[in-house]
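Sharing a structure with you now.
For this view, one protein chain was removed and the others were kept in their places.
Labels A and B are assigned to the chains in the order they are written; within every chain, residues are numbered from 1.
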Amino acid sequence: MSTPIKKFDKLLHGGDYNPDQWLDYPEILKQDIELMKKAHVNCVSLGIFAWATLEPEEGKYQFDWLEEVINNLYKEGIYTVLATPTGAMPKWLTEKYEEVRQVRENGVRNLSGGRHNFCYTSPVMREKAKAIDTELAKRFGNHPAVILWHISNELGGNGSDASCHCPLCQEAFREWLKNKYKSLDALNHAWWTKFWSHTYTSWDQIHSPAPNGVNFIHGLKLDWKRFVTAQTLEFYSKECETVKKYSTDIPVTTNMMEFFQCLDYFKFKDYVDIISWDAYPSWHDGKDDIDLAIRFAACHNIMRSIKKAPFLLMESTPSLTNWKPINTLKRPKMHMLSSMQAVAHGSNSVQYFQWRKSRGASEKLHGAVVDHFGKEDTRVFKDVTEVGTRLEALTDRIYKTINKPKVAIIFDWENWWAIDDAQGPNNIDMKYVETVTSHYKAFWQMGIDVDFIDMEQELDDYKLVIAPMTYMIKKKFGERVKEFVKDGGSFVSSYWSGIVDETDLCFLGGFPGIIGEVVGIRSEEIDAINENYPNSIHYNNKSYEVRDLCDLIHLQGAKAEGYYEKDFYEGRPALTRNEYGKGMSYYIAARTSDEFNRDFYGNLVNEIGIEKNMNINLPYGVTVAKRVGESEDFLFVQNFNSSPVSFELDKKYEIAEDGVEVSGKLELEAYGCIILKTLK
Amino acid sequence: MSTPIKKFDKLLHGGDYNPDQWLDYPEILKQDIELMKKAHVNCVSLGIFAWATLEPEEGKYQFDWLEEVINNLYKEGIYTVLATPTGAMPKWLTEKYEEVRQVRENGVRNLSGGRHNFCYTSPVMREKAKAIDTELAKRFGNHPAVILWHISNELGGNGSDASCHCPLCQEAFREWLKNKYKSLDALNHAWWTKFWSHTYTSWDQIHSPAPNGVNFIHGLKLDWKRFVTAQTLEFYSKECETVKKYSTDIPVTTNMMEFFQCLDYFKFKDYVDIISWDAYPSWHDGKDDIDLAIRFAACHNIMRSIKKAPFLLMESTPSLTNWKPINTLKRPKMHMLSSMQAVAHGSNSVQYFQWRKSRGASEKLHGAVVDHFGKEDTRVFKDVTEVGTRLEALTDRIYKTINKPKVAIIFDWENWWAIDDAQGPNNIDMKYVETVTSHYKAFWQMGIDVDFIDMEQELDDYKLVIAPMTYMIKKKFGERVKEFVKDGGSFVSSYWSGIVDETDLCFLGGFPGIIGEVVGIRSEEIDAINENYPNSIHYNNKSYEVRDLCDLIHLQGAKAEGYYEKDFYEGRPALTRNEYGKGMSYYIAARTSDEFNRDFYGNLVNEIGIEKNMNINLPYGVTVAKRVGESEDFLFVQNFNSSPVSFELDKKYEIAEDGVEVSGKLELEAYGCIILKTLK
Partner (left out) sequence: MSTPIKKFDKLLHGGDYNPDQWLDYPEILKQDIELMKKAHVNCVSLGIFAWATLEPEEGKYQFDWLEEVINNLYKEGIYTVLATPTGAMPKWLTEKYEEVRQVRENGVRNLSGGRHNFCYTSPVMREKAKAIDTELAKRFGNHPAVILWHISNELGGNGSDASCHCPLCQEAFREWLKNKYKSLDALNHAWWTKFWSHTYTSWDQIHSPAPNGVNFIHGLKLDWKRFVTAQTLEFYSKECETVKKYSTDIPVTTNMMEFFQCLDYFKFKDYVDIISWDAYPSWHDGKDDIDLAIRFAACHNIMRSIKKAPFLLMESTPSLTNWKPINTLKRPKMHMLSSMQAVAHGSNSVQYFQWRKSRGASEKLHGAVVDHFGKEDTRVFKDVTEVGTRLEALTDRIYKTINKPKVAIIFDWENWWAIDDAQGPNNIDMKYVETVTSHYKAFWQMGIDVDFIDMEQELDDYKLVIAPMTYMIKKKFGERVKEFVKDGGSFVSSYWSGIVDETDLCFLGGFPGIIGEVVGIRSEEIDAINENYPNSIHYNNKSYEVRDLCDLIHLQGAKAEGYYEKDFYEGRPALTRNEYGKGMSYYIAARTSDEFNRDFYGNLVNEIGIEKNMNINLPYGVTVAKRVGESEDFLFVQNFNSSPVSFELDKKYEIAEDGVEVSGKLELEAYGCIILKTLK
């Protein structure tokens, strides 16, 4: 369970605040606090990119302005999430010490400038980070207004591969490998280096993957990615240690990003007290917003699942982004809906980037609560105020509730890396994330909460585990699945599963237990189909289109429940079911459509008795998420359609905010979100 | 006003001639002159890329061949535009002195080879250029055949960012900045460097923008572009000084390019005696040629507007280019039409690149007057001869005439840079050039001449000033617009105006006078719409589609004349009109279509009494441009359709060449151009 924020047992509402940009504008700083109060802001994040202002010269600290800001806010009841400022380095640091700047994959060291581009291995960088973190923690670590440490910012967000390829990192990588493999023989076998004479005969021959170097040894590439996560975590952990040393009861977090492939966020589980992340959905960029809503619901679920605890929405835009291809305004009500969606899935905050639009540089046109005009009479300011008001009304009751799913979908970073790095069968896009979210879609549509976990988590909490495209099967996961199904769990697997082990070596002589034994099939070959070779599967007297990938399998104990309908594998099994122990397992052999997933999972949840959050069929584009509390549960009924919907409720509820009773037909406006309460 | 070419008061017809490539082929050189006379060529440009031939070894000059060519041409009545040869450097120079070669944005210095790639800061390059320019000027500066200096060639055309990023340029940039800002504090504020801790604490931390360095500080990027223009101008000016020192009454020019974003051509105004440029429209690459004709009409207008004087078409292809994706032949009559279009808009020449096709290297397949076969019986040679004949017939009468528009459209390079560099609201393409030309299109269609000026020019000559997308508003421009409207002028502004000042800092507390006061509105937010959110505006009982960008505005004194028809801002103002002083101003809040622009500007010119060049409605694809002389005006009636058109004239005219009277129905063949004369 997540460490609670002891000083602040409420839902947070506020966001990134960069007063360091406005120190020459005292009237602005004053106006900020007035406006924050009007907008029901109770908490801001400070100092994220302020290193140059906090330490204008090496070793010369200038913190008074920060203290004044914190105090002024605190006087008005506004708390501070305090950042360590390592997200961007000051010029004196990058110019004096070259080693702190990252080296790109092509071997070229960055110039000064930009952000998230420090070498996480560099002793100088670690020392300089420690120095300023120490000073910050000493000065503010026990300040009553400071409730949370915001360590660095969007780690790995260097706009490239999140990596530094400098000599220091090469050396650290070699040490990390020595520690992992002990001998070169073990490493050479694990990486299958006899391929193209890549055998390493000395540790110092090892270099990070590079387009003009080793680029086809997937074991190396996987391990490099693991190392990057580990080394980033090490840097991050040292910052945590520093600030915790001088502060009491202040938990740490670091803000994560949307399906960020470069860092394995599950590895942060034990090093972050409360998970936080930055969500920037491109609302209104498609025909409708449903699939995007589902993608972000999945993201929120991942964040909640890392620690199985409430998380923080640390950044979101109150209006629009400025860095997407086309930055469309949020339609009326969307800001409320999008904010409540986060809370519905377990967020204990709605925080924005940023409070006030910068005056210059590249984020000046990014949406903020206060614009350059500077007044409160804008649509955005009113939207934000409404969210603040609503959060405030519910804050004590929602704060300690959490979603408690009985369904888990496996989403595993290392598997994702391995799938995307492999050559074949489809090199355009293997669509791992898209596939995982397409399975989730069926549950979202039914109003069933789902956890997203990786192969290293326990399965005990669940009745149903879905493992799409587990190309890599980690050893312990195989064992855990066996136990899970033996004990009565239901397990769904799919095509492109069980191919390789953790070092990307193919299983020989048949796939390991999980597919052969639990699932009861053998895959012979996989057909990557293009638009000229359409296919479909027959299931429950209905035909469903499939696309992209069709696995040709043999039954080894399982029974076929669906069949291919076309091509030379017409009539061969495409969906199988296998009883195993007290449980059962399914194998979906081809990439199925939303329609199939809806029908298949609809039948499955009925069969195994998983309850929907509301016992009805929800209209298209509407979902219900449930936060469970000790005495009351909250149902977040969300309509992501741009038109109103209505449907019959299964029973009586109360409106969470005012206790008004509702039953019969529920009307939801376009982009509407109603919070209902059920009593235990 | 432009400095006239004293020795040559005629329309030029000829072009680039590279006899240095053919010195081993004396029969070719002889034939060239015979063919030139047949083609009515009266002027050629010499020596543009001849440095290696003129100075085969450092300090060893070899000019006799050039003198012989100039003399042989002159004997036959053909004059010379003499180039300084700095467009391409000889190998001995680039190999001996590394510093003369540019360094790219990625920090890598160019190898020898290519063109337009010298470091404009390098003292060695400046010295070597001065040395050969001095020798050339001494030898030819008073030659009776030499009428114009052609300084270097297509400055900045390095195929990249027109910049050199070498250490010498970095140092020069820092000096330029010190001179501009005086203190780092001023620079840091202007660039808003506290953003992401980019604060500079020492001048030598400043480096040109780089993808692996500072790339998000737009103030830096703007200043770098300004510096590149300034430094290029400095190099160019020194060449001018050198040649002028040894020559009498020979004006200077340098050939410019089509919408060349890298250099702010308006800054050349006072350093070029007569503007010249190279026009290469891709005729026949679309469904029709109308929009392309308008784009190039706009370019010609820009060139004329820089000095408000006749300019030279310095290069054009007599047949086809060889470097566009698909190089389609000019259809019959298009060569004449395209050449006359230039003259119609103020060109005093039709010059070609090049006289004779090279035998080898990458321009050998580029269209030229004489092909490899070498005879005069080709379609191209006949087309060129016809143009030469026509120019000759009109030369004395047209030479001193010029277009005198009452309408100006603001086209500002720094604004263009700022718009394209900014993040948001649409990062695919903000379409500044496209938008500017789309406003112009309405006038082209009506047969009304238009100047294109930047924000630094005077507005006194005009009755109507149109300022589309003036994202950046320069201080003096704001003041000038106020005066202009107060005094009775009409001003049209649009969405995405008035956001930032000259260092790309956003205006705080409301936009400056021009939008708030003169235009009388306030913009709250802007919606970047995609194809799923179509919108339209209602104006004069008609509905007009809008696209890409919709500004949501509040009236602050202005009256709404048009309204949005859809989405959540249905009914809000989309077109406003504000009376101010004796004049009035309009604000177009969304990106409008050609149809709207035509109707809106059609009404506007009627209202404020701007005369069309012919008092009729021209058919689609037909325009009329007017060159005004002391005693007679010339109307160039141009049909860019691939089919004939006819229409009723408003009154009697004479055919310019032969004085034949025309009235009633005028017939124009496909791609036809008729020149009519009106008497005062």
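We take it that a contact is a pair of C-beta atoms (placed from the backbone, for glycine too) under 8 Å apart; a residue touches a chain by one contact, two chains touch by 3 or more.
These numbers come from a predicted model, not from an experiment.
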{"item": "From A:D504, A:E517 or A:D633, residue that would touch the chain that is not displayed", "value": "A:D504"}
{"item": "Per the touch definition above, residue among B:L177, B:I294 or B:L320 touching the missing chain", "value": "B:L320"}
{"item": "Candidates B:K287, B:K651, B:K665 or B:K680 - the one touching the absent chain", "value": "B:K287"}
{"item": "Residues of chain B in contact with the chain not shown", "value": "18, 20-21, 24, 28, 49-53, 56-57, 85, 87-92, 95, 104, 108, 110-115, 284-287, 319-329, 331-332, 357-366, 371-374, 378-380"}
{"item": "In chain A, positions touching the absent partner", "value": "106-107, 189-202, 205, 207, 210, 212-219, 422-428, 499, 503-510, 522, 524-530, 532-533, 552, 567-568"}
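Convention: only the chains that are shown with their structure count from here on.
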{"item": "Inter-chain centre distance, chain A versus chain B - centres from mean C-alpha coordinates, in Å", "value": "49"}
